[in-house]
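Let me give you the structure first, and then I'll get to my questions.
Missing here is one protein chain; the remaining ones are kept as they sit in the complex.
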Amino acid sequence: MSIRIDDIKERALSMMKEFKGQRMGMIGFSIIIFLLAISLLSPWLAPDTDGQWANPGRWEDNPRSAAPNWADYILPGTRAPHDIREDYDELDRTFMTIKYVYENEYDYPPSDITVFVSGTSSESRIRLYIDLIRPDGENILFVDESVSITNGTFSYRFSLRSSAGRDRSYDFGLNAHRDFFPDDLTPPDRESVNIQMVPFAKLNENILLDPESLKGTYTLEVEAVGIDEYDDEGTRVLFRGMKYGLMGTDSNRKNLALGWVHGAKYALIIGGIVSLSSISIALLYGMTSAYYGGWVDEIMQRANEILLGIPIFPILVITMYAIGRSIWILVLIYVILGWRGLAKIIRARGIQIRQDTYVEAAQSLGSSGGRVITRHMIPQLLPYAIAEGALMIPMVVIAEAGLSVLGLADPTVVTWGRMLSEANQYHATISGLWWWILLPGLGLTLLGFGFITTGMALERVVNPKMRQR
Amino acid sequence: MPASLKYFILRSINAVIVLFIVVLIIAFLYSDMADRMAEGRIADEVRAYAGGLPTELTQEQRSQLIREERARLEEIHGLHDPFYEKVFRRTWDTFTFRLGESNSRTYYGASDARVTTIIQHYLPRTILLFTTAAVISILLGIGMGLKAAQVAGTKVDKALSIFGILTASLPMWWVGMLVILIFAFSLGWFPAASYPFPTETGYEYYKGVLIRMAMPLATIVFVSVGGRAWATRNMVTSILQDDYIMAARAKGIPERKVIYGHTLKTAAPPIVTSAILSFLLSIGGAMITEVIFNWPGMGYLLRTAIFAESDMPVIMGIVYITTLLWVVGYLLADMLYGFLDPRVEVGAEKKV
Partner (left out) sequence: MPKSIVKARNLKKEFIIVQSFIDKIQRKPPLKVRAVDGIDFDIYDKKSMALVGESGCGKTTVGKLIMKLIDTTSGKLEVKGHNITKLDDPRKLKAYRRTAQMIYQDPFSSLDPRFKVFDILEEPLLIHGIGSSMKERRKMIDKALEEVRLTPPEEFIDRYPHMLSGGQRQRIAIARCLILNPDFIVADEPVSMLDVSVRAEVLNLMKDLIDKIDLTYLYITHDISTTRFFTDHIGVMYLGDIVEQGPTGQVLDNPLHPYTQALLTAVPEPEPDRLDRIKEIPIKGEIPSGTNVPGGCRFHTRCPYAKVICKKKVPKNKQPGKQGHLAKCHFAGEIEFKVKVKKLADDGKVAGEEIIKFSKITESEE
């Protein structure tokens, strides 16, 4: 009762040939291959992402809520890229002043400037100034502070988004506003102002409400009076972008492209385990039922009917809530319940095949039961089961995503569902952070489209009757 | 016994078994969790009790008193009852709708803390949204499917098929997010959140509800109608290839009549039941869609109970009610099939 290897190879080859004729199927199949490749390369494509997703330190250097880099091509306006300066452009030793020159040629200027200063000094205190010199000659003094020295060193961090930064920006804008509307007794308050743009905005009557980017050369100056030397390692400036990477960032600075890669991986892992287990259990169950018939079949069918009546969604909610928010619990539930529908189909097909005369003919030639199953039944049922099983993959992945949105996301892994759940939690929709919603969802859609079209094409190859339609 | 009655009884037995299995799972998990929570609470109370004991007691007296107090509390919480007894009690309570009280102080806007009251407050809104969407999508989908079957093979038909396949692979609630992004954020046509519900009365109230319902309703219909139409089209075209339909065509009966008269008779039972079943299957997706739109129904309640409150009695109650609705819906779909198609048989195939 051996299956000959070249026999299988040949049959697989001829099926491949037919499959290649299915255009939609080929597109779907390429998508699957693409996702698979990404998943396999995930440790190199996206290192330190999996366990670090919820660790803000991992994402500190990224911009908040930045659009993908390609947003400039499809939407009006240009966005400042993410610009990290490890080295200053100029050092004036007499006043110990360092300068960073920034060329703003964008309709959407940087979302933030973060300055890290550190250095050594023999004094006990130093005085630190940070100011921004704008192309129109205006000068905004952001920091004028005395910093104490411990053990001969200091380090200081400033951001436009800190409360000091916001205060100075607002004051600057308000002054300009007053020039245009001297009589305005109720100028727009801080909350309603697009404050991150003000330092980069043209001085016009719209500076508070609808600021417009002032293009030109900006210089950021840091002056530390009383310092001996700047520390090159600890002194740097981030001009945080309005666009970042292939997929942008979320409002917690997480790089969505990295998460996406792992999302693809977990989608294939979850879906793959469930669909493989469902295919095997369904084949075993359905074929046993079909082959033995009689009361065995009767009992197995009755049991299956009961299983088919169990709603999977409430079971998932309750187990994941009570036992643990883990994708493995989800996988377990689907392994337990996922095969039931497929087993029913397999059994029906199996009974059909069993009643075909060629099975009886094989018996009259002397084939044993095992040989009939391996030579005649499995070769027919397996591709069929695979085609059907492929359709389970998107189903399971979408279920995982949905449960994440309900608050049952697995905190130890990054899935597309978890990304979407965070998008919902942080109101990405009403803040217009479209990439945060679009891209993880696109992953789900690609996966669904890929497996559904592949499954359908396979079904056509396997079931020639459908090909005529 | 007539076949239909047999069928009815068997299906009902199945439904009861299913319900029983799920309730048992709920009870099992509930009892386990309740125990763990009770242990935590007892530990707290014992600590408080120990702090309040008079200081002049000896060490031995103290530990004696603490032990007694702990035993008393454990007795009250029923921690020492056998586990199966607790599970059984819980099963019975669930079956009889004694779902307990919410842990949350807010009651989620309902009038008291009983889980049944809270669910009664939220369920009607889910039913309103869900059944409206179901009716529209089923009618529209079947209509579109029949039209497509009439013009099978044309561009219109192909476009519909592709639309059906594409939307079938989309998560409904994700489409909801895109809808908000486009129609609420970009265009500003609709309010982004359905909550709070309108407080006005009369005409204004209904107008408010309708405006809030527009986006979630459109989303559910959009996502489900293509697949429905596609399935209908496939069932009808496969029947159109049957011999007797070919014969009817050969006789020169007009195509319209062939489809609406002859084919529908055969196609109706599978079309209707599969429509109902797939709608039942989308309950989960629809509940999540509620979350996205902040539509204050069962899904929204579930998310709030999970996310903000970790309110186990409410979660268990929702799970039970959802299961109950599903089981009843499944049973009805089955019955309807048996009613529409008198050929259904129970039991294994008869081999004659």
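All chains are identified by letter, namely A and B, in their written order; residue positions are counted from 1 within each chain.
As a convention for this text, contacts are C-beta pairs under 8 Å (C-beta built on N, C-alpha and C of every residue); 3 or more make two chains touch, one makes a residue touch a chain.
All figures in this text were calculated on a predicted structure; none of them were measured in a lab.
When the missing chain is restored to the complex, the residue among A:16, A:361 or A:430 that touches it is A:361. Set against the missing chain, the residues A:85, A:127 or A:371 yield one that touches it, A:371. In the full complex, chain A touches the omitted chain through residues 7, 11, 294, 298, 302, 356-358, 360-368, 371, 375-376, 379-380.
Rule of thumb we're sticking to: only the chains that are shown with their structure count from here on.
If you average the CA atoms of chain A and of chain B, the two centres end up 28 Å from each other. Contacts from chain B toward chain A in the complex involve residues 14-15, 17-18, 21-22, 25-26, 29-30, 32-33, 165-166, 168-171, 173-174, 177-178, 180-181, 184-186, 192-193, 237-238, 280, 283-285, 287-288, 291-292, 299, 302-303, 306-307, 312, 315-316, 318-320, 322-323, 326-327, 330, 347-349. The residues of chain A lying in touch with chain B in their complex are 293-294, 297-298, 301, 305-306, 309-319, 321-323, 351, 394, 398-399, 401-402, 405-408, 420, 423-424, 428-432, 434, 437-438, 441, 444-445, 448-449, 452-453, 456, 469.
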